[in-house]
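Okay, here's the structure, questions in a sec.
What you see is the complex with one protein chain gone and the rest in place.
Chain IDs A, B and C follow the sequence of writing; residue 1 opens each chain.
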Amino acid sequence: MNLTTYSTDPAGLQSFYEAIISAHDTYAPVEKFGKYDFIKVDALSSCNPDSPIPKTMSVKPLFFPKSARVMKYKATSEGTELSDTEGDPLAGKRVVLGVKHCDARGLQVLDAVYKWDYVDTDYEKRRENTILISTRCNEASTHCFCTSLDYDVEKLDAFDVAVINGLDGKIYLQARTEKGEFFLKENANGLTVANGSAQEEMKQQFEKFAGSFRLKMDYSEINEKMKGRFDSAVFEDIPANCVSCNTCAFVCPTCHCFKISDEKLKDEGVRYKSYDSCNNVYFTLMAGGHNPRPVKYRRWRQRAMHKFVYYKERFDMNLCVGCGKCTISCPVNISIFEVVNRVASSMQE
Amino acid sequence: MDYTKQIQDIAGRLFSENKIDVFIGYRNTGFDENQVPVLINQYKDVDQLLFTDKSVFNLANYLKYEHTRNKRVGLVVKGCDSRALNLMLTEKQVKRENLYVVGIACKGVVDETGEMAQNCIECVMPDAVIFDEMLGTPSGRREYQENADVRELDGKTLTERQEYFEEVFESCIRCNACRHSCPLCYCAKCCIDQETATLFQGANTTSSAFHALMTWSLHLAGRCVDCRNCEKACPSHLPLHLLHKQNEKVIYGNFQEHLAGMIEEDRGAFYKYSLSDPDDFIM
Amino acid sequence: METEVKEKIVSIEKPHLEAPADWQPVIMGILCNWCSYAGSDLTGTSRLQYPPNIRIIRVPCSSRVDPWFIIKSLQASADGVLISGCHPGDCHYISGNYYARRRFLVTKKLLNFVGFHENRVQFSWVSAAEGPKFAKVVSKVTEDIKKLGPLHLYKKENI
Partner (left out) sequence: MARVGVFVCFCGANIADFVDVPAVVEEAKKIKEVKYAIDYKYMCSDPGQGMIRDAIVAHRLTSIVVAACSPRMHEKTFRKALSDAGMNPYLLEVANIREHSSWVHQKDKKAATEKSSDLIRMAVAKSIANEQLHEISVPVTKRALVIGGGIAGIQAALDIADARIPVVLVEKSPSIGGKMAQLDETFPTLDCSQCILTPKMVDVASHPYIELLPYSEVLELDGYVGNYKVKIKRKASYVNFDTCTGCGACWQKCPVKVPNEFNMGIDKRKAIYSPFPQAVPNKPVIDAEHCTMLLKGKCGICAKVCEKGSIDYAMQDEIIEREIGAVVVATGYDLWDPKPYEEYGVGRYKDIITSLEFERMVSASGPTGGVPLRPSDGKIPKSVVFIKCVGSRDEAKGIEYCSKICCMYTAKHAILLHHKVHDSHAYIFYMDIRAAGKGYEEFVKRAQVETGATYLRGRVSKIYQKGEKLMVRGEDAQIGQVVEVEADLVVLATAVYPYKDNPELARLLGISYDKYGFLSEAHPKLRPVETAKAGIFLAGCTQAPKDIPETVAQASATAAKVCGLFSGDTILKDPMISKVNTDYCSGCQNCVTVCPYQAIVTEEIPLGHGSKEIRTVAKINEGVCQGCGSCVAICRSMAIDLAGFTDMQIINEIVSI
């Protein structure tokens, strides 16, 4: 199928967004306590689809929320009755504006595990019913390194519609998926199909963007070298100032570990699936009291190795999209980029 | 306020005299203006150390991890950090003889915007209350001030406060960065991690965030030293200081002007009492 | 015509939430064994009547009451909480109620700060001899909570 590129200007984009917000359930970055969360919006004025990268939280919670109901149960004299939960607030048809490239790629990474041997139907439904529209990434921020990873940022098909700056104030809307193509067609009021110079302009823009990265590495080299570094002494040194919180995993667009917990009142209860993190000391605590990762460096090793070795081996993707969110959110600014590079460049023992 | 040179000298001296195994200080992130805590194990790394008004993190927090357990530790403390350290000593979490404390007569650190941080403006005790060596000229204890944000919220209606805090608790993702960044949250197992369905709420829902944050702030009531490690750690940028400062206000106003960690061997406000404590709220 | 409009019960904290007409509050009462529980027994023995909304939990001493019992109660079914112990100086365990008193003040103020009406959580000292006082206290608390309407804040999200 041919994917169309439309052209517009800032005012046109504005009305495109406005039209979407008025016609669809729309989620977009909304400023809350000095950072941006993806929240349902009623008006363009209350959100910012071009929210700054370092201050924007991941779009992950729209598909894999911090806490979601799995099932309900009720204890009666006859036994325990189980039932499905109704009304998943994230299951309906919706559009998300202002999705960062890295975030969208994160969803592809999540797809791999959530639609793997067991398909998480809630997740799948949320994914199917959502149209993702990208933000305009013009400049890398301090901790960005998406271009150094194993996906094509320029032609990324993780979102349905890409919004890209052209020259002279022109803005291009490019369908990246079939879903996106249909969506654009339906919502193309006021947009014109782009002319021939569009591809070239977008390419120029991307090159400018790609040139703005402070952090650069060769992921394949990292993948390769990390494989042999399980016992690297560097692991023991790196996380000395880590405070063992779960922040990096919770804000990460790709971290997908969860825990199951029950909330009970009277005879009824709900089973929840909530974020969990391998940095949590209780993550690997077993019922008998044994904990294979009781100390920080082992948890850190797990985190780094999972991101750049194990996941790659299993799904041929890095479990990292180079968004830098973990570094920004880390209470002590530990950079995953720095960690993996130090480990990879450490001497083989 | 720049004590980089002095701290490097002190740390160097301590290592060369073999008086410490670890020195906890600050270094540059290497990629921006900010500083991060660093644990140094050898003499040759001391030139990483620095101290300026961007040295924000409360380093007493690192005394609770395995890296410093039963080791001889040197560390840098500002006024608020030293109060936390004092309380940790009172609560037997560290041994004084294992510590070499470099106290700072603090002139205030800056926040994200580069302005002096709110807790520094309202600071009661900028000078380290416990130290082996003091850097800078102490400026002495200051008058207690009610927190400006607490006062502002207090002036609002109940409904406004309720709506405000609902948003706060809703935005909490329960990553527990606040807890892990707090030097006084050293419990072997936090009550919030007790997974039993009826005891504590394990899910990351708003109600469980309410539950966890309220319980947490009550466990720090009368112990919090207002270093704001928690707030700076919060990835959701939640105004966690509001809860602590509210408790501090009530405790200061009602329980003999108690402030945590100011005096040696002075435990938190909930572990003592006075016969003249307010009784009028009880029927 | 003039009696047509019956006053609606709404939650104070969330005025837009309306309670059913037959709504009755649930009040969690946590009483110390030696004074207040004994006092509540005396209320019974004296056949003094009070509203039936309170559900009583016995604890050895008011100092056994962890603030999160209050938080937990408010998150479960309770619309209000009453905690009662021995008068200062009368504590069966010498000093328990003095420690408890400090925690209660801070907890009450904090709950109020984050948006709970101050009458949601109330405290009393009721001695073993104060059967009438217990009845009076329960009536007052019930009356207060009825005025406040049902509590909706931070309830366990599973109903």
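Keep this in mind: a contact is a pair of C-beta atoms (placed from the backbone, for glycine too) under 8 Å apart; a residue touches a chain by one contact, two chains touch by 3 or more.
From a predicted model like this one, the values you see are computed outputs, not experimental measurements.
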Shown chains touched by the chain that is not drawn here: A, B, C
From A:Ser22, A:Thr80, A:Gln199 or A:Ser345, residue that would touch the chain that is not displayed: A:Thr80
Missing-chain contacts mapped onto chain C: 24, 26, 28, 33, 37-38, 40-41, 43-45, 47-50, 52, 55-61, 63-66, 69, 72-73, 76-78, 89, 91-96, 99-100, 103, 135, 156
Residue ranges of chain A at the interface with the undisplayed chain: 75-77, 79-80, 264-267
Missing-partner contacts on chain B, residue numbers: 69-70, 91-93, 186-191, 194, 196, 198-199, 219, 267-268, 270-272
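The definition used in the following text is that only the chains that are shown with their structure count from here on.
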Pair joined by the larger number of C-beta contacts - B-C, A-C: B-C
Whole-Å separation of chain centres (CA-atom averages), chain A against chain B: 32
Rounded Å distance, chain B centre to chain C centre (Cα mean): 34
Centre-to-centre distance between chain C and chain A (centres being mean Cα positions), rounded to whole Å: 46
Residues of chain C engaged with two or more neighbouring chains: 156-157
Set of chain B residues in contact with two or more other chains: 201, 205
Sites on chain B touched by chain C in the complex: 150, 153-154, 158-159, 161-166, 169, 191, 201, 205-207, 210-211, 214-215, 217-218, 221-222, 242-243, 246-247, 250-251, 254-255, 269-271, 273-275, 277-279, 281-283
Residue ranges of chain B touching chain A (in the complex, touch as defined): 29-32, 34, 36-39, 57, 61-62, 65-67, 167-168, 171, 173-177, 179-181, 193, 195, 197-198, 201-205, 208, 229, 232-233, 235-239
Residues of chain C defined as touching chain B within the complex: 12-15, 67-68, 71-72, 75, 88-89, 95, 98-99, 101-117, 122-125, 137, 140, 153-157
